[in-house]
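A single protein chain has been omitted; all remaining protein chains appear in their positions.
Presenting chain A:
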């Protein structure tokens, strides 16, 4: 699971109102090289919850100086864009789980694929 996806996921456990962001508990993390595409990174940045990205990268030990606040002129800062690219697309959680911050319910991640299915009694 990449952090771009994690940034957009929320807990849908019944009754939960503060289900975002999900807490990442990783037992295996991998970093792959993915071709840097600044235009894509610039298109995604406005859709992100920036602090959730920073926290997730930090929790995985891959924050790599991502600033706590996003500067307004990020489009011109290639160094920053490369760091964002790495965090969004190159860091992958292979094994672990995502935990709902309110209910504690865990969604397992296996072979890089999260399983978000709820059981019939949670729906």
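In this section, contacts are C-beta pairs under 8 Å (C-beta built on N, C-alpha and C of every residue); 3 or more make two chains touch, one makes a residue touch a chain; residues count from 1.
Everything below uses one rule, namely that contacts and distances are computed from a predicted model.
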**Complete:** Of the listed "tRNA (guanine(10)-N(2))-methyltransferase TRMT11", "Aminotransferase class I/classII large domain-containing protein", "Proteasome subunit alpha type" or "Thioredoxin reductase 1, cytoplasmic", the name UniProt assigns to the chain that isn't shown is "tRNA (guanine(10)-N(2))-methyltransferase TRMT11"
**Request:** Taking the full complex into account, find the residue in A:37, A:51, A:64 or A:77 that is in contact with the omitted chain.
**Result:** A:37
**Asked** Which residue numbers on chain A touch the omitted chain?
**Response** 1-2, 4-5, 8-10, 12, 20, 34-35, 37, 39-40, 43-44, 47, 49, 89, 108, 110-121, 123
